[in-house]
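Structure incoming, see below.
Here the complex is missing a single protein chain, while all its other protein chains stay put.
Note that the chains take the letters A, B and C in the order they are written out, and that residue 1 is the start of every chain.
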Amino acid sequence: MNPLIPLFVVTPLAATFLIMIVGRFVKEFNKYYTSLTLLFLVVMSFWCLIHTGGNVFVYKVGGWQPVNKIPIGIYMVLDGFSAIVVCIINLIGFLVTIYSISYIKRYTSENYFYALFCLMIAGMNGVVLSGDLFNIFVFLEISVISAYSLVAFGVEKNELEASFKYQVLGSIASFLILFGIGFIYWKTKTLNIADIKAAFSTGYDKSFYIFTQLLILCGFGLKAAIIPFHAWLPDAHSSAPSPISAMLSGVFIKAVGIYVIIRLFFNMFVITESMAILITTLGTLSMVIGVFLAIGQWDIKRLLAYHSISQMGYVILSVGIGMILVSRGVRQEVAALAIAGGIFHLINHAAFKGLLFLNAGAIEYTIGTRNLKEMGGLAKSMPATSATSFVASMSISGIPPFNGFFSKLIIIIAAIMARFYLLAALAVIVSIITLASFLKFQRYAFYDKSEKNKIQKAKEVPYPMIFSMIVLSIICLLLSLLVLPVVRDAVLTPAIDILMDPLKYSSQIIGL
Amino acid sequence: MELAISVILGFMILGALYSIHAKDLLSAVITCGIVGYGCVLCFLLLKAPDLAIVQIVVESINLIIMVAVVLDSSREESYSKLDRQGYVSAITVFVLMAVLLYFFTVSARSLDVLGKSTLRMAGPYIEGAAAKTGSANLVTGVVFDFRGYDTMGEAVVLVTAVLGVLTILRLKGKK
Amino acid sequence: MKGMTIIVKKTTQLIAGMIFMYGIYVIAHGHLTPGGGFAGGVIIAGAFILVTLAFGSDFFKLLKKEMGTTIVESLATIIVVLIGSAGFLFGTNVFFNNFLPKGIVGNLVSAGTLPLYNIFVGMEVAASIFIIFLSLIIFKEESPK
Partner (left out) sequence: MITYVLCFILFLVGMYGVITMRNLVKIAISLSIMEFSTFLFFALLGYIDGGVAPIVNPADPNKIYVDPLPQALVLTAIVIGLATTALLMAVIIRLYRKYGTFDIREIKNLRG
């Protein structure tokens, strides 16, 4: 088990360099090799998910054993929570690669695309599997720098402007994170997350603690586009090529933003009530404001991007409720339920938002526009796209047989049981507005027949694109199974345990 | 020691302020060098020769790249009065800066002062590290052996940046 | 980009080689004295940049494709990864293990894999920085104003 962990980083890195060298001489090498690599990673990540269970696996890079129980090397950690996120990253990455085989043909320099894509995957895997603060920063930089360049892949005016905005805000976030790491090092003289937890639990100064938490929250909040820091997200996600939008929206903001926030606030800091309330407020604001900003949009990808902010709000809100209860030390079972809802929604969002962006890309690929007003009647000519996008729309707005319903239901039930009635009501209202917004999308794109001229031209997209969309929509349906107790115990419960039990993570790592 | 670094830092702050407000872009870029080379002096005073060497060459390359971009463009900044949005953002920034500075001073009070640092994770990097890694330069030992994984990540960051630059500077994006 | 005057060219001819040698010295003694792969790599890149600035970018005859440097850089990085993985294979199943004998502290050939890392990271850094500079210059010439 242990020796497998670095492969998650090394395999895509090796793929990058091979593509850069061999891809110059062998045509078509890039796409097949990338798909093979990602397929291998998917198989391996699911194997890890099944075999992890409640364990915490530690890999000591370089083989440096701890001295006096203080870790001196870099640790890679695989536990229930990171196994889930690794699965999401590689699965969506694999489907997006298949999709881009036909989509990216219209761009020049495909080698660079696949190389940067592999680097992005490697960076995200590295962030998720790392147990060391500075290592998180380094791999974060790998993944964001490749994301900056991939956003500007079309090198037109809009792409470059979006990439510039993203780079400026992303750099500020990086420096805030670096300053926060420096602060933590100043106090604790160590960089290992578990060791920092141990150092903090002996006592800390309150103002120092709040300042550090704010720096870290602002930094990773900028990466995750929580509402006061959301300015870059709609531009970047709508300007990027569609497979990259699916990747950024479906996986990227979770892996480098939400995942790290959850991991650090549960497993590194001692949760304080004020910070928990702040996080819940930010989540609520994202949820509400994001959906209101989405209503007026006529550009499909912009609309989907704003919905990403709103749906991430659900995740943060529900995790925040869990944090409030944990910090008060009461009603732990409700806190567990809230966190379970959050993680469940995180998984679901990866599936349906990825699918929706792929649908948007398919529409753009066929008729060459992203404006909803210029579409109409595509349901006849593009049956597969229409059907899959129907599944995704119903899923994101929380209609019963689909996965989004169950996660939203869990979040709302948890909010009610925690006696946050206002938040529960807001969650319901936002869900209804989301439904309205996606009914608009469905009607204007697929069913409105006022404009006949576009319909004749439209053809169904090539088979690789259809394949990824159909697989993702099946995954959307299958994810509902996570609500069954058997599946939930196998997948979600280990993740919740590692977050809820304050000492499990650190004691397992330092003790090993 | 502390005084010398404070004086250099003061000059760096002045240089930064001038560089931000300079009207000619070329002089702004060159003045930014004050901050970078000031950093080099501080690193030397802080007994970090490795950093000083890397910083001095990286800063030079940085300046060359920036000058290459600024040359043969309209160097004059079209400096105009702040508009309403500008005033709003300036006031926000000043409030934000004041709050952050206050928090910083309050929270820094409980931490170690300059020169009184203790070692926890870095202790084993010094004691007997030369025997463990075989390297006389402890920083190289840390960079390539204890934290070699980080360094691999850093090399990959450079590769990523190169790929990004090549991607962005393609003349045509779509066929 | 055109080159500069004959004075600059002659001076560059004298200096660039020395800068290059100094970069190699910094890399080779990275585990003994301050400096190392990064510093030395950037210094070597600086020597190349100096030559490019003095003689003009067509000196390198790489206007259309920066093929050479990309391959050097990719190969150097892949070798770093391979040395890391060699630790994985030869050592006790640990990634980034320093698996070569350590030697005597202070000797030029000592410290196991560290000099190798220094050399390859130096190559990689030099190639990357030079390619960044070169592509900026080439873009400035080729793109329409």
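What we mean here is this: a contact is a pair of C-beta atoms (placed from the backbone, for glycine too) under 8 Å apart; a residue touches a chain by one contact, two chains touch by 3 or more.
If you're wondering where the values come from, they're calculated on a predicted model, not measured in any experiment.
Undergrad: Since one chain is left out of the picture, which of the remaining chains does it touch in the full complex?
TA: Spelled out, the missing chain touches these shown chains: A, B, C.
Undergrad: Need a quick check: the contact residues on subunit A for the chain that isn't drawn.
TA: That gives, for subunit A, the contact residues 134, 138, 141, 145, 148-149, 152, 155, 157-158, 160-165, 167-168, 171-172, 174-175, 178-179, 182, 185-186, 191, 234-235, 239, 296-297, 302.
Undergrad: Tell me where the left-out chain touches subunit B, residue by residue.
TA: 2, 5-6, 9-10, 12-13, 16-17, 19-20, 25, 28-29, 32, 35-36, 39, 42-43, 46-51, 54-55, 58, 61-62, 65-66, 69-70, 73-74, 77-78, 86, 89-90, 92-94, 96-97, 100-101, 104-105, 108-109, 113-117, 119, 121-122, 125-126, 129-130, 136-139, 141-143, 146-147, 150-151, 153-154, 157-158, 160-161, 164-165, 168-169
Undergrad: Could I get the residues of subunit C that touch the absent chain, sorted low to high?
TA: 32-34, 38, 105-106, 125, 129, 132, 135-136, 139-140, 143-145
Please note the rule applied: only the chains that are shown with their structure count from here on.
Undergrad: Using Cα averages as centroids, what's the distance between subunit A and subunit B in whole Å?
TA: That pair's centroid distance is 30 Å.
Undergrad: Where the centres are mean C-alpha positions, what is the separation of subunit B from subunit C, in Å?
TA: The answer is 22 Å.
Undergrad: Which residues does subunit C have that touch at least 2 chains other than itself?
TA: Residues 70, 74, 77, 81, 84, 95-96, 98 of subunit C each touch two or more of the other chains.
Undergrad: Would you give the residues of subunit B that are in contact with at least 2 other chains, written as numbers and ranges?
TA: 145, 148-149, 156, 159, 161, 165-166
Undergrad: What part of subunit C is in contact with subunit B in the complex they form?
TA: 26, 30-39, 42-43, 45-46, 49, 66, 70, 73-74, 77, 80-81, 84, 95-96, 98, 102-103, 105-106, 110-114, 117-118, 121, 124-125, 128-129, 131-133, 135-140, 142-143
Undergrad: In the complex, go through subunit A and note every residue touching subunit B.
TA: 13, 16-17, 20, 61-62, 64, 67, 70-74, 105-109, 112-113, 115-116, 119, 122, 126, 134-135, 138-139, 141-142, 145-146, 148-150, 152-156, 159-160, 163, 183, 186-192, 195, 199, 205, 207-212, 214
Undergrad: Please output the residues of subunit B touching subunit A within their complex, sorted ascending.
TA: 103-104, 106-108, 110-112, 117-125, 145-150, 153-154, 156-157, 159-161, 163-168, 170, 172-175
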